[in-house]
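Dumping the structure here so I can ask a few things about it.
Note that this complex is displayed minus one protein chain, with the remaining chains in position.
Chain lettering (A, B and C) follows the sequence in which the chains are written, and residue indices restart at 1 in each chain.
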Amino acid sequence: MSDEIHEECGVFGVFGVDDAASLVALGLHALQHRGQEGCGIAAFDGQMFHHERHMGLVGERFTGADLTKRLPGRAAMGHVRYSTSGGSIAQNLQPLYADLQSGGFAIAHNGNLTNARTLREDLVAEGRIFHSVSDTEVVLHLIAKSTRNTTVERFIDALDQIEGGYALVALTNKKLMAARDPLGIRPLVLGQLGDHFVVTSESCALDMIGAVFVRDVRPGEVLVIDSDGLRSYSRVPERRPRTCAFEYIYFARPDSVIDQIGVYESRKRMGRILAEEHGADADIVVPVPDSGVPAAIGFAEASGMAFELGIIRSHFVGRTFIQPSQEIRDMGVRMKHRANASVLKGKRVVLVDDSIVRGTTSRKIVRMVREAGATEVHFRSASPPIKWPDFYGIDMPERDKLIAARLDDFGKIADELAADSVDYISVDGLYRAITGQPRNDKAPALTDHYFTGDYPTPLVDFDRGLADKERQLSFLDVA
Amino acid sequence: MSDEIHEECGVFGVFGVDDAASLVALGLHALQHRGQEGCGIAAFDGQMFHHERHMGLVGERFTGADLTKRLPGRAAMGHVRYSTSGGSIAQNLQPLYADLQSGGFAIAHNGNLTNARTLREDLVAEGRIFHSVSDTEVVLHLIAKSTRNTTVERFIDALDQIEGGYALVALTNKKLMAARDPLGIRPLVLGQLGDHFVVTSESCALDMIGAVFVRDVRPGEVLVIDSDGLRSYSRVPERRPRTCAFEYIYFARPDSVIDQIGVYESRKRMGRILAEEHGADADIVVPVPDSGVPAAIGFAEASGMAFELGIIRSHFVGRTFIQPSQEIRDMGVRMKHRANASVLKGKRVVLVDDSIVRGTTSRKIVRMVREAGATEVHFRSASPPIKWPDFYGIDMPERDKLIAARLDDFGKIADELAADSVDYISVDGLYRAITGQPRNDKAPALTDHYFTGDYPTPLVDFDRGLADKERQLSFLDVA
Amino acid sequence: MSDEIHEECGVFGVFGVDDAASLVALGLHALQHRGQEGCGIAAFDGQMFHHERHMGLVGERFTGADLTKRLPGRAAMGHVRYSTSGGSIAQNLQPLYADLQSGGFAIAHNGNLTNARTLREDLVAEGRIFHSVSDTEVVLHLIAKSTRNTTVERFIDALDQIEGGYALVALTNKKLMAARDPLGIRPLVLGQLGDHFVVTSESCALDMIGAVFVRDVRPGEVLVIDSDGLRSYSRVPERRPRTCAFEYIYFARPDSVIDQIGVYESRKRMGRILAEEHGADADIVVPVPDSGVPAAIGFAEASGMAFELGIIRSHFVGRTFIQPSQEIRDMGVRMKHRANASVLKGKRVVLVDDSIVRGTTSRKIVRMVREAGATEVHFRSASPPIKWPDFYGIDMPERDKLIAARLDDFGKIADELAADSVDYISVDGLYRAITGQPRNDKAPALTDHYFTGDYPTPLVDFDRGLADKERQLSFLDVA
Partner (left out) sequence: MSDEIHEECGVFGVFGVDDAASLVALGLHALQHRGQEGCGIAAFDGQMFHHERHMGLVGERFTGADLTKRLPGRAAMGHVRYSTSGGSIAQNLQPLYADLQSGGFAIAHNGNLTNARTLREDLVAEGRIFHSVSDTEVVLHLIAKSTRNTTVERFIDALDQIEGGYALVALTNKKLMAARDPLGIRPLVLGQLGDHFVVTSESCALDMIGAVFVRDVRPGEVLVIDSDGLRSYSRVPERRPRTCAFEYIYFARPDSVIDQIGVYESRKRMGRILAEEHGADADIVVPVPDSGVPAAIGFAEASGMAFELGIIRSHFVGRTFIQPSQEIRDMGVRMKHRANASVLKGKRVVLVDDSIVRGTTSRKIVRMVREAGATEVHFRSASPPIKWPDFYGIDMPERDKLIAARLDDFGKIADELAADSVDYISVDGLYRAITGQPRNDKAPALTDHYFTGDYPTPLVDFDRGLADKERQLSFLDVA
């Protein structure tokens, strides 16, 4: 039920092609699953920067025959931002743009810094003025104030001061630059369209514009693309990326390949291994759509049970469907998921979902499946129990809302979900599904703290008690 | 590829419950797949009618804590309307409302009349003024001018003058009335919520509000619901419904049951029978999502091949994503469907879709699947070849755009689609999947003229050359 | 204080010129003082009608380089509608358009019928369906149902059935037609632009487009303009118009000439005669702007006192300036009118306004002038006491809200206004100011029932108790 967690963004940049902004719009559309709140594009036409940021979907905002008139130029970059449930804050949309002494500078990022509050406090103490609460603006100030000689040096100077998980893209009047965090927590790939380079969060965005995948950006690598071609700077010794496991479990599109591992196949393997670890004596395997479908296919194949669309998902649910009375609100789960009674009736059902977060929606789905006539409901999660908060760009409920953090026993969770049984893939099972190997506790191949509590970087703001300050600031800044 | 055809609407009415408009909103949301252009609700609060019609989705327009203040009352009805590609015409939204001599009268319908233009000409000749181009307004005028004594009689008087396929719902200050066409072409069901009655196009809308399915409305039946309960009037001798086959193939939600036949199961059976009739020597079965999924599951089960999500569908495609250049527009098919290359690479693929209409999108999908590395592509349609236009509420390309009307040979169609083979379920196969029996040519159990040319009713307007007049009128009336 | 009364509209039509809709837009802008709620234009391009109606001002809605693409053609007509304080009702905007048997027909009017409810009841009883509550739709139905042979005959047939005050303009695919009521209550003028004819409510709209004034349309006259030129039909014996006195007092623009009498001069004469009838021993004459200015200039000239802008009017007051607390709302009168203290301080002031309606705003202005330092305040009204409601197109408070109907003595009115004295021009004085002659009680030269109770036509709906039914219907029809 990973609908209850969200990632904060996707990025896309291209250099040297006609109608660059159109390609960015297509690429961002391919990344729309990474963020639906808002989107932005910055383009440079050789003389001036052009810049638009909007609430809403890419396909609604960056459309029309006049797009390349609004955003002309052969270099452009853009960003999609995820949908918060609370008030939307337009000034946090990206890319940010500033007119630095060196000229125009646009920047956008996916991820989260673990020392952003600390850096921000220092910058404000120097009299620097912030106009958003985004971490990206911290990076922008660090670049603006750097006294290094070249733009690339100032960019790297800023990167050397930040901690966390990120994929950054920046555009100047000469260059497109991109950077991935030193552990490779957030994904970033390099592609090629003819002779021209593209950087973006996921390979599916390369496919969208017909670009060829070149390689994943390396942990700590900085790419600089300009009319001379591509240069690479390594900020850390070469290492294998410790990619965020949730990219494989939920965030990434199934047709993406991240750090050489196909997302769809890894999900199917999670289902297969889940079936092996925690099979159930049942009649049919039913996914919680859409995110549970690949794992359910794998589970069905491994278990030999029939795969059935026992739950139908509606794609017409806007975020604003507010109902007047409690009684009617209780029907709310059906707005998104509805039981397919003729499939479920009289059957022993294995429900397969990608994860269980709070458990509230899972409980409603179990009840709905029972009401539709299922005689038994066994709930299986394709990720291990989620017990720890994230600080690298995933928006997740607080710890005491996580059912697996609250309840120490799968039986109790089954009781709360009113399921006949509840089981999760093991951490080693997850690793085997993604990497082919069990977890190496000395050098884990994935970022996995939400399951293990093993955070891959220092938590600077958190340790200083600053991690939660953001929300308050955001109210202050309302425009 | 039934995305290229559209049905014109869904209806929902409820009588005698608190916050009736809220239930209508939920019910219409469940029917949203039948029409996304616009929606409307009329409610009666015991004193006055309240009435709203909007372009856009139910969940965006009929939401908010103030909904039952805007549309108060214990009787309400509503309508969803499908999305045209051309200019949207707000005055054609339903329900229509008029202040007749007998009092307020709201009416909405799904379907299409085959003598609407003829009737309209007669009404205009009497000096009657039309404010929309919808068939519904024709019915409204017939009711308004009827000299019969009671509202029910006037409603039946009007029904006796119209031909075609329809499901009608009407609300007065005393009654909720509903009618299904004499052949039962368009679906309409009766449900119960506690002691109160509900009528709606599909059973899934009953499930949404927690109502119990009572029965399908019978062909030619008129239902009258008021504070005395339910009465039924039969306008024709009792007969089995000759339901539109496309409801089963594409329009209806998989979790609906129409005329006692489950939609999801019928689709799986179409896939099974298709596999039996036109198997292929291949490695994997890949649905064209979302409409091809149930048939592909059936095909995979019957053929023993693996079911794989080799094409990923994006649900973020707005209808306004217009791209500036032809080169970029050519990438358009990827906005909705993208090949999952790691699944397809090196595989012989059976693509299963619910139907083939123009063939243009199918061809793009075949090419995309090949480019992703498939070594063979066999295209299978879960409906027979579409050769004839519809006049009962389906919006379909003109005849010379239908690939199966243009090309008389599946080999030629395969050539045009650049597929290794193309095959369709047979008409008898389709009948067996839906009804369990082959077609009885003397008394066909389904409406199936798009495959057979066998129209179930007279085509009055068409025969008089009036069928196309509508489009021109609609420009005249632009508000 | 005639801001408290409103007229219902202005009309404009032109035939045979390029970009006709642009001229209509300019003409309607010149008539904007007659109605600010909404506006509409219908144009015929030789093939099709085009039609737009909008809430808001002409200059905001009918603007842009694409106007003649949206509304092409060489024949067009339009309408402005006044601003109600309550909810705005878009479907009452004009022109109305219908596709009659004879072809497209657009119609708009200024004024009010005194038998519209009665006719509407009859039409509804015949099963005719209304989509607005406007009197214009009644006329449209009468035309639609007329069995006469020609369009002109059907138009006249409809006019013969209606009672009241009106200026009507209609456009068909061949002709522009115009009609003025048999008494000439509402104004209507004929102009010429090159060889082409223009009809409109006031001469100032002719000036706007550079058209030449030809003559006032005669009471009961019907004009038909087509490619053969102009024809005139007389429906009643020739008579002098009995124009609505309030056109001269308040509604018309000062630069208009109505029935051969200049509006500005007549207002100045009202001020002169008022000074003669009801002089005051004071220091300065101060108009209540803007409507009191011409009369105040006349009053100052006749009295020899100085004319001073002692009250400043703001033109930035939108209709939506709602303030949260009562204390702040009490400052409301200052949003529109502010005392110019340096002019008023220590002065004995004559305040001149065009009229006194409820008295509430007048009282606030008197208080404001006193607070600014005036030692005496004498209030003079350039119209006689308003005592009777209107039924010919003026929106006026109900009778028991009219201060001169409530209080039978000017001393009491002065007490309520907290003025040192209050006086009104006499009815004969008003007649002399406008017509040069006192009132001829046997054949009054003006419509003046608001002062005299002498209604010029039968009040059919009122006598049948139907006059107030409109408001209720309007709620029923909310779209």
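Note that a contact is a pair of C-beta atoms (placed from the backbone, for glycine too) under 8 Å apart; a residue touches a chain by one contact, two chains touch by 3 or more.
In this text the structure is predicted, and so the values were computed from the model without any measurement.
K.L.:
What are the shown chains that the left-out chain touches?
P.N.:
Over the full assembly, the chain not pictured touches A, C.
K.L.:
In the full complex, which of A:Lys145, A:Arg313 or A:Arg406 touches the chain missing from this view?
P.N.:
With A:Lys145, A:Arg313 or A:Arg406 as choices, the missing chain is touched by A:Lys145.
K.L.:
One chain isn't shown here. Among C:Leu26, C:Ala42 or C:Leu168, which residue touches it?
P.N.:
For the chain that is not drawn, the touching residue is C:Leu26.
K.L.:
So which bits of chain A touch the chain we can't see?
P.N.:
The list for chain A reads 48-53, 97-101, 104, 124-131, 140-141, 144-146, 473, 475-479.
K.L.:
In the complete complex, the non-displayed chain touches which residues of chain C?
P.N.:
19, 22-23, 25-26, 29-30, 32-33, 36, 57-60, 63-68, 204, 207-210, 253-255, 257, 262, 264-265, 293-294, 297, 301, 306-309, 312, 314-318, 320-325, 328, 331, 334-335, 338-343
As a convention for this text, only the chains that are shown with their structure count from here on.
K.L.:
Calculate how many whole Å lie between the centre of chain A and the centre of chain C, each centre taken as the average of the chain's C-alpha atoms.
P.N.:
About 62 Å separates the centre of chain A from that of chain C.
K.L.:
Could you grab the centroid distance between chain B and chain C? Build each centroid from C-alpha atoms only and quote it in angstrom.
P.N.:
Spacing between the chain centres: roughly 50 Å.
K.L.:
Quick one: chain A and chain B, Cα centre-to-centre, how many Å?
P.N.:
Here the centre of chain B sits 36 Å away from the centre of chain A.
K.L.:
Specify, in ascending order, the residues of chain A that touch 2 or more different other chains.
P.N.:
none
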